[in-house]
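The other protein chains are all here in position, but one chain of the complex has been omitted.
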Amino acid sequence: DCETHNGEGFDSPAVDALLTDLAKVNNSRDRANRLFQWLIHPVQDKSFFRDNWEKKPILIQRQNPDYYKGFFSTAEFDRILRKDNVQYGVNLDVTSYTDGKRETHNPPGRALPYTVWDFYESGCSLRMLNPQAFSSTVWQVLSILQEKFGSMAGANVYLTPAGTQGFAPHYDDIEAFILQLEGKKHWRLYNPRSKDEVLPLVSSPNFSQNEIGQPIMDVVLEAGDLLYFPRGFIHQGDCLPDAHSLHVTVSSFQRNSWGDLLLKLMPAALEIAMEEDVEFRKGLPLDYLQFMGVQNSEKEDPRRDKFIAHVEGLMKKLVSFAPVDAAVDQKARVFLHDCLPPVLSAEEKASSVYGAPARWGDGEALDVTVQLKGQTQIRLVRAGAARLCGDGETVSLFYTTENSRVYHKEESKSIEMKAEHIDAMEFLIHSYPKFISVASLPCETMEAKMSLAELLFEKGLIHTAE
Amino acid sequence: DCETHNGEGFDSPAVDALLTDLAKVNNSRDRANRLFQWLIHPVQDKSFFRDNWEKKPILIQRQNPDYYKGFFSTAEFDRILRKDNVQYGVNLDVTSYTDGKRETHNPPGRALPYTVWDFYESGCSLRMLNPQAFSSTVWQVLSILQEKFGSMAGANVYLTPAGTQGFAPHYDDIEAFILQLEGKKHWRLYNPRSKDEVLPLVSSPNFSQNEIGQPIMDVVLEAGDLLYFPRGFIHQGDCLPDAHSLHVTVSSFQRNSWGDLLLKLMPAALEIAMEEDVEFRKGLPLDYLQFMGVQNSEKEDPRRDKFIAHVEGLMKKLVSFAPVDAAVDQKARVFLHDCLPPVLSAEEKASSVYGAPARWGDGEALDVTVQLKGQTQIRLVRAGAARLCGDGETVSLFYTTENSRVYHKEESKSIEMKAEHIDAMEFLIHSYPKFISVASLPCETMEAKMSLAELLFEKGLIHTAE
Amino acid sequence: DCETHNGEGFDSPAVDALLTDLAKVNNSRDRANRLFQWLIHPVQDKSFFRDNWEKKPILIQRQNPDYYKGFFSTAEFDRILRKDNVQYGVNLDVTSYTDGKRETHNPPGRALPYTVWDFYESGCSLRMLNPQAFSSTVWQVLSILQEKFGSMAGANVYLTPAGTQGFAPHYDDIEAFILQLEGKKHWRLYNPRSKDEVLPLVSSPNFSQNEIGQPIMDVVLEAGDLLYFPRGFIHQGDCLPDAHSLHVTVSSFQRNSWGDLLLKLMPAALEIAMEEDVEFRKGLPLDYLQFMGVQNSEKEDPRRDKFIAHVEGLMKKLVSFAPVDAAVDQKARVFLHDCLPPVLSAEEKASSVYGAPARWGDGEALDVTVQLKGQTQIRLVRAGAARLCGDGETVSLFYTTENSRVYHKEESKSIEMKAEHIDAMEFLIHSYPKFISVASLPCETMEAKMSLAELLFEKGLIHTAE
Partner (left out) sequence: DCETHNGEGFDSPAVDALLTDLAKVNNSRDRANRLFQWLIHPVQDKSFFRDNWEKKPILIQRQNPDYYKGFFSTAEFDRILRKDNVQYGVNLDVTSYTDGKRETHNPPGRALPYTVWDFYESGCSLRMLNPQAFSSTVWQVLSILQEKFGSMAGANVYLTPAGTQGFAPHYDDIEAFILQLEGKKHWRLYNPRSKDEVLPLVSSPNFSQNEIGQPIMDVVLEAGDLLYFPRGFIHQGDCLPDAHSLHVTVSSFQRNSWGDLLLKLMPAALEIAMEEDVEFRKGLPLDYLQFMGVQNSEKEDPRRDKFIAHVEGLMKKLVSFAPVDAAVDQKARVFLHDCLPPVLSAEEKASSVYGAPARWGDGEALDVTVQLKGQTQIRLVRAGAARLCGDGETVSLFYTTENSRVYHKEESKSIEMKAEHIDAMEFLIHSYPKFISVASLPCETMEAKMSLAELLFEKGLIHTAE
């Protein structure tokens, strides 16, 4: 009972046009919603999240080979190999799956087109691991989508020769959106094999064909089509004899479960409980080792029942010490570190520190004047570009703008907030997408307002109206 | 409202006599109880644990300066300095507390009596940090007491010149039993300063006199007396002008609280819950970062209430996944590693591997015959000398007999149990103090019974009847 | 007695024109010589190395402000700040030297022009630490010069506001060429303070004015001029009130001395001597500790003389075990790792793997044919781009082409050579700049010739004629 939407030949804009349009959207969260709507078009957001997200696969056939035009292409793949330092094993994998045997063929060193196409011609598949580092379009699309997901959005590009298969059947630990860019590909999907593999926390090993049962979906994706499936669904794709395939898999929601939040929350809750409630600090019974533990687990002993009941009582009591917001902030900090930096539009650059008119000319620095005044209108460059997080005793502002296009190449970036700036920072964050004047920041002194605005401006976190 | 028992001049046995007596007690747990009863005599165990343990201090005056005779003395202190490699800073601290200033005067290197007594003469206090490594009597007493506490029993010896004080007021993180061995000492005790410092997890820094309020107990301990106080009670002791003081502080229950058990239990419970219950693996709401976290904590938002309620529901659900026995085993493993090795009696040695009659003579090894037979009667050398603990997929036997008298000088010792031996091992442990025959071990084959018995005998974990 | 050359207004080409010209030079070593000749023009190479190099400073005034035109400019400085991720403390230092006090003012994070020019306006100097990572022209110039020096060529750019000084007097551990690019700067040079500071191995700390004596040169550098001084010469530069200054300091010969070679050679010589000559393995006299060592150094004892003479004899004997070529290779390996990668011309790209016509089109890889044939003419892309070095038992080819523009961002790159390829590789290296045919490589089989040529072509180490 997996759905198939036959989107009629919708006259979609090329990706360039789409991004131009999206740049005009004032609020980055609206922009993320609209990009996601385009991704699953013509399915509606509401029905997708009700029926499919984390539940079951969906195929969207659009009969529009140009739907993703401008997103990525094999020609761009070739250009990147020529122009950029693509390293085998780091940025590119050469793989094959023949007669049930999955192999990786990466030589050491840089992947130059001369050798890459040689592998391809001999039937190997190519997987580019972080196209966002090389393609500005992929970077831009993912940086918008991450605001939709509230979780890192990644991508891999797969190029497969006609008549071959590059990977063994397996399942992943992420929600997967497969965008067929060129050619076509035959996909088979299978249900999770057991309850324990529904929404799994880690990816599977490679399966052999006899471990995975019967497919629940057996389709051919053509250029312009979309295939979504949740983590845990086993999948394999192979090329028909008559066409190669290029697709990009957009992914998200890796280790973004309630349990992952509890992994941050429980130690903090227990630490607080032990500090605040003497019941947690009281000693264990002197004789507990005599009736508890594996060697006593089959004993009938009323002391066991009492001991276990006491433990359970304390566990339940932990609820009242759970610092949920602080735990969310721990997840948020990781997310902001995972984020791609935003792609600023020309207007955004011009109205931020990147476009500040300080320039060099005639042997001196020109126009080096502070431009922020009380009446200057400011806002964050993106809804999600900065976030106040509790950090032990202090409050820090974490931000994404100095992240790298290469995953975690930069350390997590943050500024410790002065007490006098915290309320104003919160006000500024919540005012988004509205511009507010520097003077309206809720600080006690004009000096504090200006120093916060200067700080944020210099870090590229805000831009001005006009 | 702290109690004072004026034990009448009880005709107590010297410590040597006591230990000789205790050696005749068949069950090591009974032996531990009897030693503890001697420690708090004439107070009864039941009333002590009801009224004082972890609750409030108690002073027991015995008017019997010989009560602890043979336990430890300044003469032995001197002998140890001469005979053993006592290192300043490792085994011995030289301290002073004068005009509110606490100082440590340790030079580098070995503490020889020539310099140690020089320090003492000039008014410094001496603290020997692990007398159990140098004194067999202290070792034996502590190794028995640890079975009473189910938690490591430690000791420090303090020698203070007349008219001086060696330490600033402070509280500790352990239950403290002060045994006045020679001379006398003036003690002042103070209540914990706040609810948060009741049964604290860590020791305090040094306090100044104006931080600690009024004493709740102000007494002079004389040789033969006992003073007990729970962790968190502030204390300071100084010598009267007319007498030096030698006391030993016996301690236990460091980090042995319910919360410390939960520190082992909660991560394990969460790991199991995430494996077994898909609710813990489901993704967080896409928009949770927009209403949760410190920067949103003052927002009124129904989504916040729903989110927090869901977290609390999951936390409560954790109870049903809590592997209490496995967590107890984690604590047990640490305890068995902390334990002092048992002190075997001559009879125990003779009936164990240490006394096995294999000897050298006339150019050959004599009597090298396996002595265990089906009808041989065996039991553990101590109730607490070995313990079966779950260890992931396997079950291991942890044991104390190869521990060192120096804390953690040896690695934690254990043997992975073969499946065929586990039931028999459990049977043997639970049979203690009864001897059982090798033949009665519940293994499938006689060979398995013999190989288990051989293994335990060779490791010194069992001894035979007769 | 430092020389000053008043180069008359030489009609020099702009740097772009120079580099275009140099690209036509067939042999990269000739190219390096010609670039260096331009650098010291109109002084002759021969006289420079006879009179100045490692000996004494020289000022070359050219009265041609356009001599370095196109090399680097403040406008480019500004462009780089806008376009590239310049990090304070990593790529850019903000410094001042006022009233004898030297300070660094680097904030954390990225250096955006808005804040950089603010510092500059307030009188701070700016030092860009690796302009070669940001400017292709600087990269190209240095990558050519390194072949002249046989030692890493580095560069820093310094921008100083009028009327200020950015650095305290000090000496460096490198040969320094100061190219005045814009404005002018007042320089004072001082002799090394003692014999021990002639050609020093490490840079000095900052000196105060009264530690450095009288200047031996006191000049004003104008745009187009060059100032060279050897390591060890103390220097300080400040801007006159009427003009800012932009200069680049090109440096080389850091730790490139005979002693540095001996640091590689001596341990290897001793290891070989100990393996091959039993005299080095014979035991020391049993009683040598009784007459040798600091505590016996003032003793008159014939055994001392004999002992010392024996040691000296062995030291002299070491000469015959010295593996000079292997030690040079150790230095060479470090140099090849230090090197900037070469900048290939369009023609070189087209005739190497980077321009191999393998392309993507019409859904398939086109022209993926091996292009190397027996008659194909090949040569190294640069004389110094690859080098055979002994590496214990094996011989490896070390190469520069995969190095990064950022110092040591990449590991040292090498390929272990098969025995059948070593002679051919040596032949190819020594044939440079001549092209030779693949067939003429001295390998035993055609297959070996082809496999070596393929390997080198795929790594980008060779290009073809035509």
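For clarity, chains are labelled A, B and C in written order, and residue numbers in each chain start from 1.
The rule is simple: a residue touches a chain if its C-beta (ideal position, glycine included) is under 8 Å from a C-beta of that chain, and two chains touch if they have at least 3 such contacts.
None of these values were measured; they are calculated from a predicted model.
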Review point. What are the shown chains that the left-out chain touches?
Key: B, C
Exercise for review: Among C:257, C:371 or C:451, single out the residue that touches the unshown chain.
Suggested key: C:257
Check your understanding: Which of these, C:218, C:312 or C:416, touches the one chain of the complex that we don't see?
Key -> C:312
Check your understanding: Which of B:103, B:211, B:347 or B:402 touches the chain that is not shown?
Key -> B:402
**Study point:** Which residue of C:17, C:75, C:324 or C:446 touches the chain not shown here
**Key:** C:324
Point to revise | Sole contact to the chain not displayed, among B:57, B:183, B:259 or B:342 | key: B:183
Practice item. For the chain that got dropped from the picture, name the residues of chain C it touches. Key: 29, 49, 53-54, 148-151, 175, 195-196, 198-201, 253, 256-263, 265-267, 269-270, 273-276, 278-290, 292-297, 307-308, 310-312, 314-316, 318-319, 322, 324-326, 328-329, 331-332, 335, 384, 387-390, 395, 426, 429-430
Point to revise | Contacts of chain B with the absent chain, listed as residue ranges | key: 74-75, 77-78, 82, 109-110, 112-115, 117-118, 120-121, 182-183, 243-244, 353-354, 356, 358-361, 363-365, 368, 402, 413, 457-460
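Note that in this section only the chains that are shown with their structure count from here on.
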Point to revise | Overall pattern in which the protein chains touch one another (line/ring/star/complete/other) | key: line
Review point. So which chain is the furthest away from chain A, centre to centre on CA atoms?
Key: B
Check your understanding: In whole angstrom, how far does the Cα centroid of chain B sit from the Cα centroid of chain C?
Key -> 64
Check your understanding: Roughly how far is chain A from chain C, going centre to centre by Cα mean, in whole Å?
Key -> 43
Check your understanding: Any idea how many Å lie between the Cα centroids of chain A and chain B?
Key -> 49
Review point. Counting only residues that touch at least 2 other chains, which ones in chain B make the list?
Key: none
